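Below is one structure, written out as structure tokens; the observations come after it.
Left out: one protein chain. Kept in place: all the others.
Moving on, here comes subunit A:
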């Protein structure tokens, strides 16, 4: 909103009702270019209006505007007003840059417009942090931090994109240093952003005020921003640090379930994916399921993201495949998982290998390749189960139920595996695969090396599959 009476009234109103989100809106950069330009120019008008023989700088003008807006009645201290003047001055300056950047979008003239926006916006964030640290900003105003942090990250990514696009595939010899890291050059701004966000995190975390008026209520919003940033930077270990800090101070934290649901879901999703990447599938399943159960029913894209990791989790923990009905609303997931699922279900080893290879790029990109690969075990189990069923029943004794044949020559399994994988697999390797099945609990029984036989359990040779 342009600087002027209207703006100061808005400020005062947010202040009177202690409406943090309304206050946050006053520093929103998410505006059309024309509005940004108006805001930027409005200071000149303000300047003229106030001039009356005095030549104050814009910061003083803003400060005076805030003071006279009626917030004094709310018991705001001059120090606090000073802090907000800093914030709005920084905001005013960034609208100028932002307007320039938005206007020139698409044209390749300048190379650092978004970097400038980022730098100016960072000053705003710093002014806010300063406000909490030394100007006595109150906790209800934390939505301003949300607004600032959220856009800092967006601007950082834009600045990185802009630089990478314009880089004239810069001198590769610059890369030759003892500790050269091309990745970090690529994400220069975003890495800086992560540091700033971390400071906001500290601002929220370290508040000692009673919970009712604590900045700790901002913690999950900021953590989620940090997660997004760290994930983009491929730095999962830093995300884990955040969780560590959080669990260390959990006692002093407000109850997790008292936070907005959207924040809960985002947090649980990231927590789940982190566990997933560490191959801690039980933990991952727990968090992802929670996210799944809490998520808004219309958030299709996010549901899709959760399923991307929850489905491989289930494959490992409970050996179950997604139903077609579950995947129905997500064509992308169908494409991703259905071919593999079919092969697993039918126990087609070779087709599984082919499907895995075909999807490899996509799987690797989503970091689920190494997990899905282990689905081959389930495919193998299903194949061996077929052999077992094909073995039929042994003649039952009088008056007893027929019993399946449980002593099966290794060579029968070998034939099935050779057929299924379309390559010659010798008996020793088949035994190795069988041993694995037994070791992993997918098959119950033992191998008798002396007799070249597999002796399967009479009750539930393949646990959980009905035989």
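Heads up, the rule we're going with is that a residue touches a chain if its C-beta (ideal position, glycine included) is under 8 Å from a C-beta of that chain, and two chains touch if they have at least 3 such contacts; residues count from 1.
The rule is short, and it goes like this: contacts and distances are computed from a predicted model.
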From the options "Target of rapamycin complex subunit lst8", "COMM domain-containing protein", "SAC3/GANP/Nin1/mts3/eIF-3 p25 family-domain-containing protein" or "N-acetylglucosamine-6-phosphate deacetylase", the chain left out of the display has the UniProt protein name "SAC3/GANP/Nin1/mts3/eIF-3 p25 family-domain-containing protein"
May I ask which residue of A:194, A:222 or A:355 touches the chain that does not appear here?
A:194
Out of A:77, A:134, A:166 or A:234, point to the residue that touches the absent chain in the complete complex.
A:234
Thinking of the whole complex, not just what is shown, which of A:30, A:279 or A:358 touches the missing chain?
A:279
Pick out the residues on subunit A that sit against the missing chain.
172-173, 175-184, 188, 191-192, 194, 233-238, 277-279, 360-361, 364-365, 367, 369-370, 373-374, 376-377, 428-429, 431-436, 438-440, 446-450, 455
